[in-house]
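First the structure, which I've put down as structure tokens, then a few questions once you've had a look.
Missing here is one protein chain; the remaining ones are kept as they sit in the complex.
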Amino acid sequence: RGAEGDSLPAKTSVPSTQVGWYDRIQLRGYAQMRYNGLFETNPDLGCSQCDKSWGTGGFFLRRIRMIFSGQIHERIYMYIQPDFASGGQNFVQIRDAYFDLGLDAKQEFRLRIGQSKVPFGFENLQSSQNRLPLDRNDGLNSAVLNERDIGLFFYYAPTEVRERFKYLVSSGLKGSGDYGMFGFGAYNGQTANLPERNRNFHVVSRFSYPMKLASGQFIEASFQGYAGKFVISRNPLTDFDQVEFPEFRFGPTFVIYPQPLGLQAEFNWGRGPQYNPETNDVEDAPLKGGYVLASYMQKTSKGAIIPFTRYHYYSGGKKFEVDATRHRVSELELGVEWQFHKALELVTMYTISDRSAQNSLDPLNRERGSLLRIQAQVNF
Amino acid sequence: RGAEGDSLPAKTSVPSTQVGWYDRIQLRGYAQMRYNGLFETNPDLGCSQCDKSWGTGGFFLRRIRMIFSGQIHERIYMYIQPDFASGGQNFVQIRDAYFDLGLDAKQEFRLRIGQSKVPFGFENLQSSQNRLPLDRNDGLNSAVLNERDIGLFFYYAPTEVRERFKYLVSSGLKGSGDYGMFGFGAYNGQTANLPERNRNFHVVSRFSYPMKLASGQFIEASFQGYAGKFVISRNPLTDFDQVEFPEFRFGPTFVIYPQPLGLQAEFNWGRGPQYNPETNDVEDAPLKGGYVLASYMQKTSKGAIIPFTRYHYYSGGKKFEVDATRHRVSELELGVEWQFHKALELVTMYTISDRSAQNSLDPLNRERGSLLRIQAQVNF
Partner (left out) sequence: RGAEGDSLPAKTSVPSTQVGWYDRIQLRGYAQMRYNGLFETNPDLGCSQCDKSWGTGGFFLRRIRMIFSGQIHERIYMYIQPDFASGGQNFVQIRDAYFDLGLDAKQEFRLRIGQSKVPFGFENLQSSQNRLPLDRNDGLNSAVLNERDIGLFFYYAPTEVRERFKYLVSSGLKGSGDYGMFGFGAYNGQTANLPERNRNFHVVSRFSYPMKLASGQFIEASFQGYAGKFVISRNPLTDFDQVEFPEFRFGPTFVIYPQPLGLQAEFNWGRGPQYNPETNDVEDAPLKGGYVLASYMQKTSKGAIIPFTRYHYYSGGKKFEVDATRHRVSELELGVEWQFHKALELVTMYTISDRSAQNSLDPLNRERGSLLRIQAQVNF
């Protein structure tokens, strides 16, 4: 993986003399191919939010990302990231399309405009290029579908802390990228690539501090929260009348970076819409979820071998699914990431899962099972 | 904004010695984010042809354009411009995909093949990157949805005039780009990215002459017209039987470039299909529309501040809407474009509008109201 994280601007500004467009704009990317069909005990077990090929068999292109980025002006950083494996038939669709306006000369204060990640949760902000488990945890990822929305975001971090955020990605320690020591944003709330459906903004705020101990060990602690009103999609054959629901979430993150033993934990609580199978209606309900991830980074001459395990849990609705589907997730994963070199990685991950996903179309759904999941990733 | 207009070929040809692909092909672009929700007096007032987020609330990515262009051979200029904010869900779709074949060594005579702008109307040809008002006027823009179609276009201008067209963009005077002193084209007629539905071509022709007065002031006068047969889409629940209609339009353009006071006016007359609410049928009917735009360019050390006002008017059908929807538009806009520097612009525009859009689904539609519209634009 390259020296740049998801949103780390290059430090050099563009001089006023003529430079080629290829110096101003860079292109890099990554691609992931998966196979979820080995040792599958229950073919009905899947998670469409996580990985559409889980449960269907066959090879699958999970992500083909190309990132056009650059410091296009001494005060403006551009980041446009389409995905070339979207829409179920590999159409090209935007993920990120944002611009950072530096508010001061050192760019410690930044205003981000456009579609970008909502600063809620370390794993949500961390690039999928760097994450160890194949999919994000349901607990925090159910906060924002595709992790992104369109809005205005303000970030602040002193230069020293920005350098730390940058190092935590470039060093291979799998940081989140630089979403500020303090972040605040207002955004539509209906999630990425979908039109706004009410006239309310969501608001989000996050505080995160990465610390370097005298031993050289990095640790990071964060706290984040958001609130807003969301408009759900409902099964048209039912007689639900309410479609707009208030929602909020908050919670902490704690990370010990893998030098060599890593530990990472996040949790969030809140309320939001959730299908109730007993009343066959959607109601405002509590939600909670999170995870603990342990990893061990064994550096090799060309990359690293990283065994890891994660347990994650979620109890709540998924607002962006029909009827705000009621989910109960309990999943244990045991995996290894093999970095053969900078350009090629392989993840094998054994997953033991217990998932319920209940709505008016399938009010009793619950699937349990286990399987081996494999991913090859190429970085370019 | 860059030194290149929409279709201005670089003058240097590619030498036969090996050059990098990045010298032959250039990448540039721009992005627009909007917010239309301030001081809105009527939430039902909107214009889906102009801006899908008008009336729905929320932030909106109106355009994310990336332009791959270059003189790929001494006689061939390439221009491929996808939009990364298309289809309602930010899928990537082609806008321009054309190639200019130079017919003579000086390339005064050019044949353009592919999908490109139909040379009908100055504001239609001017890039949205340069236009002052947020959306094009209904009067002339209703001639060609998305301004483009696929066909063969022939352009002629002497080198001296080509230089003038180029300067009118690169200088920041907001010219149209170089669509020739004389242009003629044959094209499908069903507009961009849509399949042909009859076996008739549309034909278009345009004459435009930019003049430099002794005072250094630029003025430009044009006349344009087109004709063809268009196949409309109709509400399947009605008993319309005719779907193919003849249509034609013609009209003049007059531009005094803002040095510093600018004045711009266009008008067109014609006939085409239009829904008739009294007979609940679609009929061949007259149409007319146009606008007057005044602006004042106050140069600053880093860019410019440009107050402007536009009044525009349309009375006619929109052939590409269901039942060739009958429109009556009367709109007054008062705005300011703030160019902070080459890479960042902000437009704020107060709009006072009276719009009818009538078809068999909504035969009495009429909405009046006013609102403040805001756009941030980044050029890269």
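By letter and in written order, the chains are A and B; residue numbering begins at 1 in each of them.
Operating definition for what follows: contacts are C-beta pairs under 8 Å (C-beta built on N, C-alpha and C of every residue); 3 or more make two chains touch, one makes a residue touch a chain.
Computed from a predicted structure; not experimentally measured.
Q: Who touches the missing chain here, B:I25, B:L173, B:V336 or B:I352?
A: B:I25
Q: At which residues does subunit B meet the chain that is not included here?
A: 20-22, 24-25, 68, 70, 72-73, 75-76, 78, 80, 82, 86-87, 91-94, 97, 99, 101, 113-115, 150-152, 187-188, 190, 192-199, 201
Q: If the hidden chain were put back, which residues of subunit A would touch it?
A: Residue positions of subunit A that touch the missing chain: 22-23, 26-28, 31, 33, 37, 43, 52-53, 56-61, 64, 66, 84-85, 88-92, 341-344, 376, 378, 380.
One rule holds for everything that comes next: only the chains that are shown with their structure count from here on.
Q: Taking the mean of the C-alpha atoms as each chain's centre, how many Å separate subunit A from subunit B?
A: 38
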